[in-house]
Each structure stands twice: as structure tokens, then as C-alpha cells.
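Every protein chain except one is present and positioned as in the full complex.
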Amino acid sequence: MSTAPFSRNGTPPETFVLNLGPQHPATHGVLRVKLTMDGEYVMRAEPVCGYVHRMHEKMGENRTWAQFLPNTSRIDYLSAMNYTHAFVGAVERGAGIAVPPRAEYLRVITSELNRISSHLVWFGAFLLDLGGFTPLLYAFDDREQILDLLEGVCGARLTYCYYRFGGLCNDVDDNFIEGTRAFVRRMQPRFKLYHQLVTENIILRKRLEGVGPITAEQCRKYGASGPVCRGSGIPYDLRRAEPYSIYPELDFDIPVFSEGDCLARYLVRMEEMRQSLRLIEQALNRLPDGPVVAEKVPRTIKMAPGDYCFAVEAARGRFAVRVVSDGTDTPYRVKLRTPSFSNLSLFEETSAGMMLPDALALMGSLDLVIPDIDR
Amino acid sequence: MKNRLKEIASGLGSLVTGMRLTLAQFFKKDVTVQYPHQALEMPPRFRGHIELVLDEDTGRAACIACKLCEKACPSECIAVEGVKPEGGGKKMVTEYQLDFTRCSLCAACVEACKSEAIRFSREYNLAGRSKEDFHLDLLRRLEEQSKEHAARTPPADAGEAQP
Partner (left out) sequence: MSLPEPFRLLAFLVGLMGFVALNAAYLVWVERKTAGRIQRRPGPTEVGWAGLLQPVADGLKLLSKQFIVPPGADALLFRLAPLLVIAPGLMGLALMPFGESLLALDVNLGLLMVFAFGSINVLALMVGGWASRNKYAIISAARVVSQDIAYEIPMLLAALTLMMVAGTLNLSEIVALQEGPFWRWNLFRLDLNPLMPLTFLIFYTCMLAETNRAPFDMAEAESELVAGAFTEYAGMGFGVFFMAEYANIVLGCSLMTVLFLGGWQSPFGAYSGVWWFLLKLYFLVFSVIWVRWTFPRTQFYNLLNLSWEILIPFSLFTLILTAAMMKVM
């Protein structure tokens, strides 16, 4: 689109360093990016992370298996249910705990609701970066419905600590089921509103089309996953590639766009929200009766020494938890593989030579949550 | 050339559509709640800080100071003390301190308790001027709550001693 005029007359360009500091409206959190700029063009963008490092992995070593559960919600607070799912999945694999079907269905319903709410936040914040202030409020209005539903179920709005080893901490009531069906019905016309107001808007199209191209090769090199890789043509979604829970039984599409620009990633996420609604509706229709927690779950989990891993498709990409057990009641090691860290590492290479607003649009389309990068 | 003109026309059309949609929203009702003039009702399962449950029969806290909640808490914010009464019977709690500045509302304590002695309150509008305002003494809170409850509901048979 617009590449920088590198050296005129063979002399190196006069550059200056602009610090997109840890406190900045566009960096979605506490991320520092050192931009070496030539006028309006970004020569080099060096992200400096670590400002929100809270040592979750170290905390994992000092807490029992059950005590680590609140931490999982706080790694990526927007997609908390998915992250808790990964951790309890890993422990259930290690301790050999089987989850009853009702719990699996409810896990999928709540995870997909969480995915929609995370994408709505991304949608609002991305458009805020681009200068459109209003869709943020509309998205948050929808998100409020989701948060109210989940608050009625587990009592929390952001850092749910809803899943337990072997199932859920409590069952849902009819209010939730009716409310979720009403929400699914409500969202269809809202998507139409977003489509007409935002997606078809010529200004937005000009802003995103062709901007920030990420090739499939770059995705593979940096291990980018989630909507970033699906926007570059790689049809990798863990719900199909490494199926877990009851996803194999549900019918949904994986949106893939091959252009690799910001618009492709935008469309992937909008389509993913639609597919999540589809998943929720199917899961609600097929929701079986039964217990929501496995029968014999020991109070203190003890598992045989070894490595256990579980990966989920979180809203941002592939989130994997690897727990190493040494037979005691606290893990020996909890390794969290977060998607935003890999997605951020794409930024340095892909933003070279772009203009500053384009680079920021690219960063917004990567959907970074900084606590997810730093853990 | 023709494509260009078509693009300009459709672009202009999209702008007009956008403006029409925001104007439609202009005339709709507000979706916000003007807190503190209006307040929302918290759902029954809302997680406020924990509080002790009153045992109706004994008139005291149902807590037996078994310290399961203290052990279960990931943030080490509960401190429980109890004494065993002479004449046998379960322990009675004498002190229950919650350091709410560290609590993550994870429900580990509520689930760990075997005597159903703690539950989540529905307090959400907490404000204080110092950290100590959030070092909650839950026994004192229970006493104040049961006094309020006694003041509001007259005793079933008058003359029955209320501890």
C-alpha cells in the first residue's frame, strides 16, 4: 500500500524514535512499543512487554491445583472461561476425571458466550482506535446482556471461576436458558446493524483493505494462531484440529479469509461471532439432563507424576496449558502458552515500512490483550 | 472510470446509511442506568464478599472454626479462631477476619466449608478511605445483621431469651 522511501540519494533516512509508551490510548494495555520512524513511516517497531508481568506461572508452583483456578481467569480476562477450560481440562486429563455430558454442554455454551463478548470488546476497541467512537457503545450494550447472563449463573462478570475439576461449580437455572435464547434472537439484527454501520462503511474499508498484510508464511514462522492465522488463509482452529469437549458433535463453520489484511481479520472475527451463536443454539437444543459435576472428585487432586497438556481455541488463538506433576498436591510447573505473545511477535516484522496509523490498525487487528502477553 | 464512479456512489451510499442508522439510535431510549440515582438489583448468586451464616437454632454463627476455608483460600485472606466449649460439642468461632484487599472472589472457601457456614453477600458498593476499611470482621458483621433482623422481626414468643 504505502512503503517508505527508504534512502534518498543513498543516504540513510533521518529517523527519530517515538515511544508509544506504556501509557497510550492505542496500546490496549500496558505495552511499550519503540518506534523508529522516518517522518510518518515506521522503520522499526520494537515491542517491549513485561509491564504487567504478574508471575502466574510461578504462582502455579505455590498453589494447589484448585487454588490456581482464579488465576486462570485473570491471564486473559476477556476470554476467561476458555482459559479456565484449558486448565481444568489439563488437570482432568492428568487425574483421570470424567466430566458428565451436561457439564460439557454448559461449558461449551458459556465458553462461546465468552468468545462473543471478547470479540465485541475487540470490535469496539478496534473501532475506537480507528476513530469511530459510537460502535464501542453499541457493542458494549450487547456485551452487557452476556455479562448479565453469566452473572446470573456464577456471580461474576469478568473473572468467572465457574469450572471445577470434573464439571462446574453450580448448575444453570431456567433464567439462563431463556435469557440465552433471547440473546441469540437479539443478536441477529444487531449483526445487521454492525454490518451496515461499520463493515460496509467506505471509510472503514479504505482504512482496512490492503493494510497490514500478513502472509501465511509469517504466521507459521511466528506461531500466530486464531483469527490472525485464519485471516491469512490457514484454516487452523483447535475446535476442529485438536477437538476437545463436545465440539466434534456440533456443526459449525470455520471462517477463513485468505487476503491476510486487516479487513480479512476483521471479517473472520465478525463471522466467528455468528458461528458462536450457532454453536450456542445447537448446544442449548441438545442440552442433556444430569449432574453438573463428576461423582467422585477428590478434595485434593493428586495425579501421577508426568506432563499433561490441554489446548483450547480461545478468542485470541491457541491457548495451551501444560502441567507437570510430581505427585504432590501442588503442580511442579504450570506452563501457559498464550496466543497474544505469538501474535505480538508478528508485529515487528509486518509493521516495517508502514505509516503510523496503519501500524496501529494492524496492532488493533491482532487483538492483543497485554496481560495475556506478560502473564 | 465507470468503476471509479460506481465506487464513489456506493461509498457515498454507505455513508448515508451509516448516518441514517445513528439517527435511528438517537431517538431510542437510553440503555444506561444512572447510578447512584438508580441502582440495579444484584442477582441471587452475585459474589460480594463472604459473610457468616446465622444458625437459627443456636442463635450463633454456624461456623465451627474447622479452618477448611482458611486452607482452601489461594490468597491467604481468611483468619479463623475458635474455642471448644466446656461440656463438649462443636467448636465455636471467636474470630473471623477477612482481608478483602486480597480476596479474588473465587468461591474456594464457600465450597470448602462443610457446615455451610459462609455464603456470598450481595455487597457491591463498597467504599472506604483506608485499607483497614476492607479488613472485614465478619463476626461483628453477623452480630450487627442479627440485631437488625431481630429489630425488624418481633420474636415469636415474647420473653424468650435472645443471646
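In order of appearance the chains are A and B, and numbering begins at 1 in each one.
The rule is short, and it goes like this: contacts are C-beta pairs under 8 Å (C-beta built on N, C-alpha and C of every residue); 3 or more make two chains touch, one makes a residue touch a chain.
Source: prediction; values computed, not measured.
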Partners of the unshown chain among those that are drawn: A, B
Contact residue for the chain not shown (choose from A:127, A:303 or A:368): A:127
Contacting the left-out chain in the complete assembly, out of A:76, A:151, A:261 or A:358: A:358
Touching residues (missing chain, whole complex) on chain A: 2, 16, 18, 24-26, 39-40, 127-134, 137-138, 141, 197-198, 201, 203-204, 206-207, 211, 355-358, 360
Touch residues of chain B, complete complex, unshown partner: 8, 15, 18-19, 21-23, 25-26, 28-32, 34
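Here is the rule we go by: only the chains that are shown with their structure count from here on.
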Centre-of-Cα separation between chain B and chain A, whole angstrom: 28
Of chain B, residues touching chain A in the complex: 10-12, 14-15, 17-18, 21-22, 25, 31, 43, 45-47, 72-74, 104-108, 111, 120
Interfacial residue positions of chain A with respect to chain B in the complex: 63, 66-71, 74, 134, 138, 141, 144, 148, 151-156, 159, 161, 164, 169-170, 193, 196-197, 200-203
